[in-house]
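All protein chains but one are shown in place.
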């Protein structure tokens, strides 16, 4: 499978037709689709962690024991990558030389590519708060983090979770199910402020509190002191409201940012992520970027955005692969969509869930029943939605938005009764 | 030749025998709420629409799954959820633009139509022939698939 050797370097250098850097969902989807569309070309997949390709999405389920470590692996059939004739290698990319189509790895080797795909993902943000370097402070991002959390988060342990964003909330459930004594501290005025509006985010908070989780919103952690004394709570978490909370474990979930450091000197255009066009090409036509590291076109208005979500990652991987093999395929753009299970209360949001100015909306709220539904329209189609407490057939919201389905008379019906979304979908999109 | 479910809503009386049969087949219990095929009723129009997964070739659910829990049955072409691999993250439920893969709180997993290994229980239970299992090329699912292409991220859907 290896291409002929070149003699430019003193070291033996390998040439691949396709090199994909990053073995998360985007990268793995990319190599699978590359193989599907190009049975011959050599493919190298480079993973940055000393693990088989795994899914961060599955880590919370490992934390609660629903699956073992292998249950987080992205592909669980044996010899998946060898069977696809994809070489999988653990390494970090130190540098990209776009001019000579080479990447340099941390083991000193360099690799030549014909087409390169960057799927290097994101990493958690470490906020500038004093005391975060102490033992007992972890992100929850990698398998290694998960192993450490499992060690520390025993039943009854005092745990503070910094951040109740999307990732924070996923971990929240896992920690609560482990039976820890959990306190959540969120800067925003509600839970998941970038996924749900104040009504829904506050509903989630109330739900968590009823389930015995302490939730502080509009609250900052000012510093982590070390807690003197003989208890296992070696940390003392200072809040800006004056409270000091002893903790055995502090989990930091304060957001993520795209991994861009290794791009220095590559000449690739970046902003929040690597800028890509509607073919997922970077400013270098031989280099593509996908997933959490890519800042690509948004579905609704085409602006470049980073949508660090699983469906975007796999869509990116598939479209980029098509373009890399020469099947020019335009990407319609990504849409924000999330689903969150917070101790049994399931919430979702899609697209422009917070609406646009002067556009119609439909809102239905049942506070006591923990149900909420909000639809956002532009002209006679749906552009965004959020729901709490409903899961049945929820995907049709994506269908309606991405299909740009004209709702006709159903828009008025939905404004009265947004819960009839499935009826609207069947009537407008399927008949 | 692979077969697919072909639904003729005009023949449906809304009796939900399909739902009853589906739940017994998959869960060993009569429970329409667990059925992977659902009949939607438009009371004011006197119209009934059975609805389930088209086993679309671009399987959004399969692509979105972070643990590879959705495989393809080689014989039937059905996209099948592996209960042992599914962690219950629900990403597929928002990724499928047809809304035909659903989270089941009781099991903590998702469920979808698996064509009953090639002998669909709903087809056998339907008293009016509103659900039939026929050669894929002859079904109206082409229409649904072409619609599916509209929501795809740029790739024309394949039959």
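Just so it is clear, A and B label the chains in written order, and each chain counts residues from 1 on its own.
Throughout what follows, contacts are C-beta pairs under 8 Å (C-beta built on N, C-alpha and C of every residue); 3 or more make two chains touch, one makes a residue touch a chain.
Just so it is clear, contacts and distances are computed from a predicted model.
According to UniProt, the chain absent from the figure is "Aldehyde ferredoxin oxidoreductase family protein", selected among "Aldehyde ferredoxin oxidoreductase family protein", "YciI family protein", "RagB/SusD family nutrient uptake outer membrane protein" or "ATP synthase subunit a". From the set B:57, B:84 or B:128, the residue in touch with the chain omitted from the display is B:128, counting the whole complex. One chain of the complex is left out; on chain B, the residues touching it are 13-17, 20-21, 23-24, 27-34, 43-48, 106, 125, 127-128. Residues 364, 366, 369, 371, 373, 389-390, 392, 416-420, 422-423 are the ones on chain A that touch the missing chain.
The rule is short, and it goes like this: only the chains that are shown with their structure count from here on.
Here the spacing of chain A and chain B, counted between their Cα centres, is 27 Å. Across the complex, chain B is touched by residues 25, 29, 55-58, 61, 66-67, 71-77, 310-311, 314-315, 318-319, 322, 329-334, 337-339, 341, 344, 346, 348, 350, 391-399, 402-404, 422-423, 425-427, 429-431 of chain A.
On the side of chain B, the complex with chain A involves touching residues 38, 40, 42, 49, 51, 60, 63-64, 66-68, 85, 87-91, 93-103, 105, 108, 144, 147, 150-155.
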